[in-house]
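Here's the structure, in structure tokens; my notes come after.
One protein chain is absent from this view; the other protein chains keep their places.
And then subunit A:
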């Protein structure tokens, strides 16, 4: 039995087994980015990977679709060991794993339509009509059907990230990997992008793994969190679980953030209540 397993009955959608990764630094030293981490992630949840910069959270995320190949250990997605697949099999498997990035990474010389259609044209032989219908569907999910013929340069940051989300959703992935998806966005835009992500999780059942250093993002979105420090997994907990004491500084900070947020909400409600009679009088 894996002690990390959160719902022992169902097999996890993603299982990292003792994965490690080292990088050679330019000055010749070796940097251990991830040190033998084992982690299960259950299907249908929103899973947060948090940690300070350099803690290895991004590397860990990128191991899930093997953008970063672990030096040791296994990566199982939906029961398949990705590290043993041929190049071709890996390409096919990656279709089922969507990914979005901090810098959006859209094709600048392609329209919104062409960007979202991109993954659909890579594999298989979908007809033009099928592709068009799917692109429309995905843009409807992110609320951008009117931007079909625009180019990314004509969009705001939030709109660009929405196009990236639509692109990631196009091939019907089971998992959506998010690498600091809101770090380049302002507060307002962040909130609406997070709303979209939550909706995708709830309505389409897509499992979401999100790397972030912003605690309010974790608080607003995640239901389960793993904390990384110096390439090691230090703890994992349900965000709703306030009773179990947190081991890591970041975990405690997150709990405080939650308390603070609750107080703010309460205040806001009280202010609204107090203001009501005056607005009625005016």
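FYI, a contact is a pair of C-beta atoms (placed from the backbone, for glycine too) under 8 Å apart; a residue touches a chain by one contact, two chains touch by 3 or more; residues count from 1.
We take it that contacts and distances are computed from a predicted model.
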Given that one chain of this complex has been left out, which of "Branched-chain amino acid transport protein AzlD", "NADH-quinone oxidoreductase subunit L", "FAD-linked oxidase C-terminal domain-containing protein" or "ABC transporter permease" is its protein name according to UniProt?
"ABC transporter permease"
Of A:91, A:172, A:252 or A:265, which one is in contact with the hidden chain?
A:91
Among listed residues A:108, A:156, A:202 or A:244, the absent chain is touched only by A:108
Per the whole complex, from A:12, A:56 or A:119 the residue touching the absent chain is A:119
Can you list where subunit A touches the absent chain?
65, 67, 90-95, 97, 99, 101, 103, 105-110, 118-119, 121-123, 151-153, 164, 167, 171, 177
